[in-house]
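One protein chain is absent from this view; the other protein chains keep their places.
The letters A, B and C name the chains in turn, as written, and every chain counts its residues from 1.
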């Protein structure tokens, strides 16, 4: 049994990690920490876990995180870079679900996240945890930077096109829509029901933190810097990301086959038949990314549709997938729940 | 492995049965039938099952339902009473998720359901499939009448009070709220998103088909006819029932303990600590009923709050629970998924 | 033109007052204040008012509230009792949309609201602003306590029964459901979209602040103290209250006619035909209360259904109605917008 700890378990990625790990056959949850809620039972905050998770939130300082094989950081940006190094130095492996180790260019990271990086030395050795791209490196990683939710949906959607170099890489467009849980369990006016329900809007069009992450990922895949317009939207859905991706075709190819072949052995990427339209609920509560490819009117614009559950393949589920790879477990262990529909 | 068939798999209880059975370790799904969609692959209708359910809908007449150990009817009212008898006669056990066998008084059934009963002789031998009341009889049952969604939430909520005879049984009140999936996957104006979203209403106040079912169940438990006012409401939630139950106290007692003791060994009924308020999402996609007991202002009116997922404990999950009991499987086999929250 | 000011205009009742007053033919909005947002233009916070409301939030201290004929307090509980007296002393009339002047028994108020009352002397002279009960007194009132949202729906629903003394007044039950905007525009976890959407729950069953207000109102109408069980619920709707009211009949009567006669001349109470079920959207964004009366199965339990928009008849609309009465305007002036459906 892999002994795991969770730092910062009171947010949505925290409770989702608990949901998945509590059902995982190869894991023992040793501790879950929360500075603010130490002493509170997990189930009094999340009654959905009653009878299945018998833990109290512990103060991080008092907890036995160092005795874990693996610690997940489900904390706000800027926490893991402070606290992970001493665990790493003690031989504990770490998966950070926040952004601290995602951007290799530390100056770029500092610009977008508005703070100085506390441990630039660890950034270089962190592995970007997108298994469909980095599976081999994840296996040996001591520190995994779990991808953001938008970056997961967008990169998996563009991946085969960009790898094959079949489209204009200077003008990629990602029109992405996220459910409100992507904003976390923070008390903010913009995430209130009465603000977000029965409403839809774009946000962050001038610049969103996931832009440099996606650009970095696609550029690595392409082997050359890509140009990307990224427009995120907030939709009145609890869980789910729908990315609609546009690119200009440079070369003819059998795009449907390209995608099917690329993802043939990926357990968590499902390429739909031609002419399909995946809906976000078809992956609700599951670790699957579903993708459909279109070429409307036979023109030169490709349209790729990519959906994930932002809390699963976009966060906690992908973290468990990374854990499975890191510890030699079956990659789908604990991640085989079917989507909940309707 | 129990070999099961599903008649009528294109509705919400059908797809929910598939979700649960596809993850059940002791079951083989032999066939799923649909008159209208014979030849269609299940996954083209429900992409959430892609890669996990590899079946086509079959015409009921052409299917091998008779070779099953158990057949679930997830059909509209009035179908099972036509088709189940020949399967029963062939030795196949049957669980009907519709209402055909729920009401013992056939004349009463015919009044509320507006049709003649096709096999009154089977009504008497059917077992009402509420395990918390009828577990022993279910074990041997050839035909189980799976309870309605409202009746499950209301009966489990009132059960300890009514068994103990501590309240005025002539004036029970059940104010119940249901998610829209309770109306099924039928194309009806009143179930449209633009009608039901951002809206709330009562319906069927003069009389709802679940009234006689609840009254029958509670009267059996009480050993005397009970009086019940039942007001159902439609709420803009996909899954979930919230029953708020009112009764007049006749005798002092430790009500919290009464409930805790009654349900101490029930795997799917969770009595919350005093002063709690269960929310419907705390049981979303799970087979659990959560209950809280209140006595506001110390007065003589008891308030019981009871929540279930109408598609799970209120339909498909309870059917699987009944199957587990009937076939000597572990009662919680295949039903151990945690609720999905948020 | 009546010159009005609004104190505390950044919440939902504030913006709703602006929506209604900006379309009112007999009103000039002189000032709107907000301590925290002084200097901000109203439209930058509420773009729905662009081109129609050309005001900035002003600091309350710097504003010319004293030059108004009427000041609305759309502030949290406890503010109006501090700031209204000096305006009242200066001859400005006041409508408080919060709870400061609703409960005549100051000790009772202090118990439920958890603070000392700052001006008990004004409590006695305040008029409870439910026009259907207090129209004459409102006309001359210097200080109107605008009723709470639940109290409006529940009192209007019970009023004819209680006035006529036809039901058991010791055991009234109000099962009430509110949209999330009733909790205001405060950043609180429990009001987040991801908490409240696709979910339903009761809250405050042991005791809610609107209980004493409703009990006081119904007791005055009855001329005797009433017993009430009040269970509020949170539903995933932006605007709307649905009250389902239960009472035991003591005497036979033509209840439908009783209601129709009582409300025959009320412009904002609509008694539906027998057997109706009002939905909350049928009053969305309008100042109407719709009511239906049922006697299920011909038994001795009356069921009354009462719906309002909590921000209109339950707050800002009723305040404008009170203003109209106070200043001799047409009672329906500025309140004649049709509900928005769907």
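Keep this in mind: a contact is a pair of C-beta atoms (placed from the backbone, for glycine too) under 8 Å apart; a residue touches a chain by one contact, two chains touch by 3 or more.
Bear in mind the structure is a predicted one, so any value in this text is a computation, not a measurement.
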item: In the full complex, displayed partners of the excluded chain; value: A, B, C
item: Contacting the left-out chain in the complete assembly, out of A:35, A:142, A:220 or A:294; value: A:294
item: Candidates A:13, A:63, A:191 or A:280 - the one touching the absent chain; value: A:280
item: Of C:207, C:328 or C:342, the one touching the omitted chain in the full complex; value: C:342
item: Absent-chain interface as seen on chain A, which is shown; value: 171, 173, 175, 177, 194-195, 198-203, 205-207, 211, 227, 229-231, 233, 235-240, 242, 244, 246, 248, 275, 277-281, 284, 294, 296-297, 299-301, 303, 305, 307, 342
item: Chain C residues that touch the omitted chain in the full complex; value: 12, 15, 19, 22-23, 46-52, 181, 185, 197-198, 238-239, 270, 272, 276, 278-279, 281-286, 290, 336-342
item: Absent chain, residues of chain B that touch it; value: 12, 179-181, 185, 187-189, 191-198, 236, 238
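Please note the rule applied: only the chains that are shown with their structure count from here on.
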item: Of all other chains, the one whose Cα centre sits farthest from chain A; value: C
item: Numbering shared by both copies at the chain B-chain A contact, with half separating same from different; value: same
item: Multi-chain contact sites of chain B, meaning residues that touch two or more partners; value: 198, 238-239, 278-279, 281, 284, 342
